[in-house]
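Right, one structure below, let's go through it.
Apart from one protein chain that is not included, each protein chain of the complex appears where it belongs.
In order of appearance the chains are A, B and C, and numbering begins at 1 in each one.
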Amino acid sequence: MGAPMARNLVRAGYDLTAYNRTRKKAEELAQEGIRLASSAAEAAAGADAVFTMLSDDQALAAVVFGPEGIAAALKPGAIHVSSSTISTSFARKLAEEHGKRGQVLVSAPVFGRPEAAEQRKLIVIPAGDSHALEKLRPVWDAIGRRTIVIGSEPWQANAVKLCGNFMIASMLESFGESFAVMRKFGIDPHLFLETMNELFGSPVYRNYGTLVADQKFDPPGFALPLGLKDIRQVIDAAEEAGAPMPFAAIVRNHLVSALANGQEKLDWSSIALVSARAAGLPAQAKQPV
Amino acid sequence: MGAPMARNLVRAGYDLTAYNRTRKKAEELAQEGIRLASSAAEAAAGADAVFTMLSDDQALAAVVFGPEGIAAALKPGAIHVSSSTISTSFARKLAEEHGKRGQVLVSAPVFGRPEAAEQRKLIVIPAGDSHALEKLRPVWDAIGRRTIVIGSEPWQANAVKLCGNFMIASMLESFGESFAVMRKFGIDPHLFLETMNELFGSPVYRNYGTLVADQKFDPPGFALPLGLKDIRQVIDAAEEAGAPMPFAAIVRNHLVSALANGQEKLDWSSIALVSARAAGLPAQAKQPV
Amino acid sequence: MGAPMARNLVRAGYDLTAYNRTRKKAEELAQEGIRLASSAAEAAAGADAVFTMLSDDQALAAVVFGPEGIAAALKPGAIHVSSSTISTSFARKLAEEHGKRGQVLVSAPVFGRPEAAEQRKLIVIPAGDSHALEKLRPVWDAIGRRTIVIGSEPWQANAVKLCGNFMIASMLESFGESFAVMRKFGIDPHLFLETMNELFGSPVYRNYGTLVADQKFDPPGFALPLGLKDIRQVIDAAEEAGAPMPFAAIVRNHLVSALANGQEKLDWSSIALVSARAAGLPAQAKQPV
Partner (left out) sequence: MGAPMARNLVRAGYDLTAYNRTRKKAEELAQEGIRLASSAAEAAAGADAVFTMLSDDQALAAVVFGPEGIAAALKPGAIHVSSSTISTSFARKLAEEHGKRGQVLVSAPVFGRPEAAEQRKLIVIPAGDSHALEKLRPVWDAIGRRTIVIGSEPWQANAVKLCGNFMIASMLESFGESFAVMRKFGIDPHLFLETMNELFGSPVYRNYGTLVADQKFDPPGFALPLGLKDIRQVIDAAEEAGAPMPFAAIVRNHLVSALANGQEKLDWSSIALVSARAAGLPAQAKQPV
C-alpha cells in the first residue's frame, strides 16, 4: 500500500525519501525519483513529515521506537502521519510519546485496495491536531478521492478504520450464513448474489459477494490472519469504549475456527467456509487457476 | 404495497379486480379503473391469475383457505401469485394445497419500499413452474425494474426474500454496534456514516444509516414487530435447511429486547437502540417533527 | 418415562388404566396389574384424573384432541395431568380447551431419567389450580423425591421445565468449549473434568461431563433432535415472555449444526462435537462397545 501512495505524492510534486526493510521494494521506488534511505531514522531526519504504512502495532512500534527509529530522529514540530491499521490504545501511546518529544501524531488510515491507491481513489480519514491536518490537506488530495476529517484525537481515526473493517467483516459473515442456506436449499448462490447486488447496489457487496459465491479465496486480497487481528482490535477498542459488540465476537470466533481448519493462507472472505462446514456442506476452497 | 403494484398492472393494460379487507383502501383503487370485489373469492373467480400481498402466514392463510377464500374459487389451471413475505414451510404447504386443486402457485416476493413500487422499481424474485413464470413475464416488467428467476420451487423465492431481509437486518445491527462505539468515543456518528457511504456506495446503507445516525425511528417504514417475524422465519427456514445462523440469532434477540423495551411502534432500524442501551448510552428515539 | 411412573402409582395403591400406541409397551404394564385400554379415550372415560407423558406438542395434541382422544372422553371436573415437555403456548391452549369442557389441566413436568423414575426419585414441578394440586399431592409423593409447586398457571411449570433443560444444555455447551481448548492444549479432558467435579460437586456435571470427556454419545440417553425441540421451545417461550436468551440461541445453532453433520442418532451431549470440529479437532464419536 505504501508504494502507490508514495508514487502519487512524488507525482504531486513532493520531495520524498523512502525506507523499506525489504531493499528490493524500496528500489522500485527509486526509479520514480524517490530518494532511498538506509533506515527509518535517516528518512525521518530533517523531514517536515514522515509517513508510515505498516502491518500492525508491533511493526510500527519497531519502526518508531526501535534502534534507528523515527521517534529519535524526527525534529520538533514535525508530523508523523500514521496510516497503518493499528489499535486505538497503541495510537494513544504513540501520540503521547511523540508529544513528549514535541512531535505531532496524525492518524490517517485509508480505505481501498492497492489498485485504488494507485488510481488516487483512496478514502482518507485523518484525525489529529487541526493545524497539522490543515497543512496536510494537499497531501490527502494527492492520494485519495475523498477526505473525511474524523476528529482532533488521532486514535479516533483508528476507531473509525477498525469499525469500518468490522462493517465489511459483518457483510462477509452475513453472506456466509445466507449462502449456506442457499446451497442447502438447492438455490444457486449466484442468484442470491445477483439479488443482493440489485438490492444494495454496492461495489463492495458485488466484489466480495462474488469471491464468496465462487469460493475463490486464493490468492488472498486481505489475508485471514490480518482480518482476525483487526477484529480483535475492534473488540478491544469497543471494550475500552464500554460497548459490547456481539457481531464482532461471532466474527472473531469464526476467524479463529477458520485458522484452526487450515485457512491461514486464504482471503478473509473465506470466513464463509465456517458457515458452510457448520451446515455440513463440503467446504473446499477453489484452487487458483 | 399491493395498491401501487395494482395501479401499475392496470396502467400496463391488465384487467384487474381488487379486494381489500379495509373497504376504504379498496375504494382508492376504484378511481383508477380497477373493479372491486366484495370478497377474495369473488376477485379470484374466473381469473387467470390472482395476486396476494399480505402481512404474514396467518393473513394469507385466512385469505386463501378461509371462508370466501381463494383456494375454493380459483379455476383449475389458474395461477396464484403470492408476493407476501411468508415462511418457506407455509409456501410449501400452499403449493401442495393448490396442486391438489389443479391450481399453480408462484411465489414472487419483491424488494422495495412503496415509493419504489409506485415507480415500477421493485426487484421481483419469482419462483415456480417455468410455464407459469413465462406467462407472467410481462407482469414482472409492469411492476419492477429487474426480475431474477430463483428456481422451480415457489418456496425457494421465499427463502431468498427472507435471507435478503436478514442481510438488511445484519447491516442495521452492524451499524448499531459501530455507532455505539462512536458515541462512546465522542466521534460524530454522521462522520462514520459518511465514511461508510464512501466505502460501500450503497443507497441502502445511506438511507438506513441516516435513520440510525439521526435516531429517527418514527414513523416506521417497516415496523419492528414485522422485522422480528421475518427474522424468526429466516431462522426457522435455516433450521429446515440444516444451517445455523448465528448473526440471525443475535438479531432476533435484539429485536425481542427492543420490544421488551417499548419499541413496538418504531422502525426496525431502532434495533440500534439495543446496542446503545447495552453501552450505557441514553437511548431515546427522536420524536417525529 | 410413563411406564415406571405408572408402576409406582400402582404400587402406591392407585387404580390404573393405561394406553400406549405401541401395544407391546402397554402389555408390559399389564403384568403389573394395570388395566389396558384400547384407546386414550377409553383410558380417560370415567377417570378422576388422566396422566399423559408424550414426546412433544404434536403427539400430545393427537392424544388429547384427535379421534378417540382424551378431551372428548374426560368427565367434567376431572383432571388432566400433563407431564410432557411441551411448549408454553400449547400448554396455554390445552388449559383453555379443557376449561371449555369443565375439565382441569395440571402441568406436572418432571426432571430425572427413567432409572430415577423407577426409583421414585423424580423431581416433580406441578402448576395449576390449587385445589387440584392439593388432591394430587399423594400422587407426587408416589412418583418423586421432591415436589416444588411452581404456580397457579399450568404453563408456568412448562416454562420452568424448559429453562431447566436449557440450564443442562448450557452446561453441555460450556463443557464442549472447554474440552476443545483442553484437547488443543494437550491437556487430558478427564483432568479438567475431575477439577470441575471437585469444584461443582454436582452429579449432573459428573454424569454428563464423563459422557463428553469419553465422547461416548451412543446409545443416546436423550436424543439430540429432542434436545433441539426443547431449546427451540425455550427460545419461543422467552420471546413470548419478552426476554432474549443469547446462550439458548447458540445452543440451538450448535444443535442444528450437529444434525447437519450426522448426529441425529447421538445423545444431545454430542453438541460438544460441534466445538471440537470448529477447533479443527477430529470429531468422531466413540462407537458403543
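Methods note: a contact is a pair of C-beta atoms (placed from the backbone, for glycine too) under 8 Å apart; a residue touches a chain by one contact, two chains touch by 3 or more.
In this text the structure is predicted, and so the values were computed from the model without any measurement.
Here one chain is not drawn; of A:A142, A:L226 or A:A260, the residue touching it is A:A260.
When the missing chain is restored to the complex, the residue among C:I70, C:M245 or C:A258 that touches it is C:M245. Annotation: of C:A12, C:A30 or C:L191, C:L191 touches the absent chain (contact as defined above).
Screening C:L211, C:L224 or C:A237 against the full complex identifies C:A237 as the residue touching the chain left out. From the options A:G164, A:P246 or A:G280, the residue with contact to the chain not on display is A:P246. Where chain B meets the omitted chain, the residues involved are 184, 246, 253, 257, 260-262, 274, 277-280. Chain C residues in contact with the hidden partner, per the touch definition given at the top, are 88, 111, 123, 125, 146, 148-151, 156, 159-160, 163-164, 166-168, 170-171, 173-175, 177-178, 180-182, 184-188, 191-192, 194-196, 198-205, 234, 237-238, 241-248, 250, 275, 278-280.
Contact residues of chain A toward the unshown chain are 232, 238-239, 242-246, 249-250, 252-254, 256-257, 259-260.
Definition applied: only the chains that are shown with their structure count from here on.
If each chain is reduced to the average of its C-alpha atoms, the one that sits nearest the average of all protein C-alpha atoms is B. A separation of 36 Å divides the Cα centre of chain A from that of chain B. Note on chain placement: the centre of chain A and the centre of chain C lie 51 Å apart, centres being C-alpha means. Counting partners per residue, chain B has 238, 242-246, 250 as the residues that reach two or more other chains.
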